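Heads up, one of the protein chains got dropped from this complex, but the rest are sitting where they should.
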Amino acid sequence: MPEPDAAHAHQFESFEQQRDADTTGMWTFLATEVLFFGGLIVCYTFGRFSFPAAFEAASHHLYVGYGGPNTAILLCSSFTMALAVRSAQLGRRKALVGFLIATVLFGIGFLVVKGFEYHTDYVERLVPKWHFHWDGPDAGHAELFFWLYFVLTGLHAVHVTIGVVLLSVVACLGWKGKITAENHMTAEISGLYWHFVDIVWVFLFPLLYLIGHR
Amino acid sequence: MNFQLFPPQAATTAQESDWLFWSLTATSFLICVLIFVPLGWFAIKYRRGRKVNRDLRDFPSWKLEVVWTTIPLILMMGLFAWSAEVFFRMESPPPGAIEINVVGKQWMWKLQHAEGAREINELHIPRGEAVKLTMTSQDVIHDFFIPAFRMKQDVVPGRYTSEWFIPTKTGRYHIFCAQYCGTSHAAMIGWVYVMEPQDYQRWLSQGSPEPMAAQGEALFHSLGCSGCHGVSSKIHAPPLEGIYGHLVPLETKEFVVADDQYIRDCILQTKPALVAGYQKLMPSFKGHISEGEIMELIAYVKSIANTTPPEGFTK
Partner (left out) sequence: MSHEPENYLTEHSVRSWLLTTDHKRIGILYLLSIVVYFAIAAAAAAMMRLQLLQPNNDLVLPETYNKLFTLHGVLMVWFFLIPSIPAVLGNFVIPMMIGARDVAFPKLNLLSWYLFNIGGSCALYAVICGGVDTGWTFYTPYSTTYANGHVVTMIMGVFIAGFASILTGLNFIITIHKMRAPGMTWFRLPLFIWSLYSTSIILVLATPVLAITLLAIAVERLWGVGIFDPNLGGDPVLFQHMFWFYSHPAVYIMILPGMGVVSELITCFSRKRIFGYHFVAFSSLAIAIVGFLVWGHHMFVSSQSVYAGMVFSILSFIVAVPSAIKVFNWTATLYKGSISYDTPMLYAFGFIGLFTIGGLTGLFLAAIAVDVHLHDTYFVVAHFHYIMVGGMVLSFMGGLHYWWPKISGRLYPEMMGRVAAAVTFIGFNLTFFPQFLLGYLGQPRRYHAYPPEFQVFHVLSTAGASILGVGYLMPLIYFLWSLKWGKRASDNPWQATGLEWQTTSPPLRENFEEIPIVTKEPYDYRPEDDPEHEPQAQPQHA
């Protein structure tokens, strides 16, 4: 048995095979994720059509002032992520690390803004079952909206957190020179994941924040 | 030990269902023969070590594949069409059926006839007449199953479901709860008594209860509904005369049919849908009223369905 060289793991024949496998693996994983969020969005759609008035009224209590900038932050982070992947492909180590750090900072920024927003929601007593208070009619369904809001954005925030950790690790690897022009798939598949997290938010933002704004 | 092989067949639906059941059985038996006979024959004829011709050239495999794909497909479509046709009738109760309300709760059935008679875990019905059950549940999902009628329907909290049948044979038949509902699921059983029509009339008039609509009317006053919805009321609330079964204009510029479900949702305010031109004043009666009482109120609103519809409510 030949000694497996450092470039690819023992089960693979070649480096290309490993890269193909890793990329396809990430795509397949993302397919799983789509159905994961898809299930919740089905629940949301059910509520949106069954109780349109309550959902719209509840949606007005979310601040586009938080959600809007956060959308911008994530879009910027996707841009820096794309640049990071490009730098990895070209083998520019410093640029790679720089762009990755920028992406991580954007990610953290998103989480911080989200944290403030959750705090505001708490102060305004919009957290279901936790001193929830609703002045308008149909409090039950408004609570349902906020239940969906917290589950959806919470799960998304978990994904962002995982992404931030992941990209920090990739940045360390990049700093140590483990990511080269020939061997950049770690950066590439983390990029795929990050773009996915971004896209999920692009769907969540209008669904949660913008309904009923005519 | 008593023993039976076939369940009693005591309703028109049972006859139709059984026809389909036995045809399916015959078809399945035929298909089994078509598969197992060649299978057994090949298994014996071509067993290892036996001297037979095993040369396999010019075998029309494509043709065979086409044949055994198309024929089952056509057969399936035929069976589907038949069963769908029967099902469609099972789901369309005829007008003028005897109306009985059913409330399921852990672990009993409470029934009330339109004429007012109440029963628990028993259902008395006349032979030869269409009977329609309107059902809901007070807690979890149940299922009202009468094997002798080949009929069942889930009983779901928060909504009305229905089933109907025409009993054809007098006698006593099982009622089962078919949807698992907790500890005493197996005890949520009862009996249907199919009686001759004149016996049924006699049974109904025992104890001379008030009809459901009358009991509903009494509730309409005692719960204070008449204070706002009554004809002479000073508070501006939509009148209820003649609305049952008609389109109601909503504030959202949509229209809904005022059926049992709509009236229930309005009383409990579960899916608030404000009638156009009125203010939101109606309180929710959730927790103050039982499922049975809601059904009585609905019976009352239904009983005034033929009085003049007020202006603004289109038919």
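Letters A and B mark the chains in the order given here, with residues in each chain numbered from 1 onward.
Keep in mind that, in the parts below, contacts are C-beta pairs under 8 Å (C-beta built on N, C-alpha and C of every residue); 3 or more make two chains touch, one makes a residue touch a chain.
A quick note: this is a predicted structure, and the numbers were derived from the prediction, not measured.
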Query raised in the report: Which of the chains on display does the removed chain touch in the whole complex?
Result: A, B
**Report entry** Of B:83, B:168, B:226 or B:303, the one touching the omitted chain in the full complex
**Finding:** B:83
Query raised in the report: Which residue from B:100, B:131 or B:151 sits in contact with the chain not drawn here?
Result: B:151
Requested in this report: Tell me which residue among A:25, A:68 or A:206 touches the hidden chain in the full complex.
Outcome: A:25
Query - Footprint left on chain A by the chain that the document does not show - result: 1, 9-13, 17, 20-21, 24-25, 28-29, 31-33, 35-40, 42-43, 46-47, 50-51, 128-129, 140-141, 143-144, 147-148, 151
Report summary line: chain B residues touching the chain left out here are 1-7, 16-17, 20-21, 24, 27-28, 31-32, 35-36, 38-39, 42-43, 46-49, 52-56, 61, 64-65, 68-69, 72-73, 76-77, 79-80, 82-84, 86-88, 90-91, 106, 139-141, 143, 145, 147-148, 150-154, 156-159, 161, 174, 176-187, 265, 270-271, 286
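Throughout what follows, only the chains that are shown with their structure count from here on.
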Report summary line: Here the gap between chain A and chain B, centre to centre from mean Cα coordinates and rounded to Å, is 46
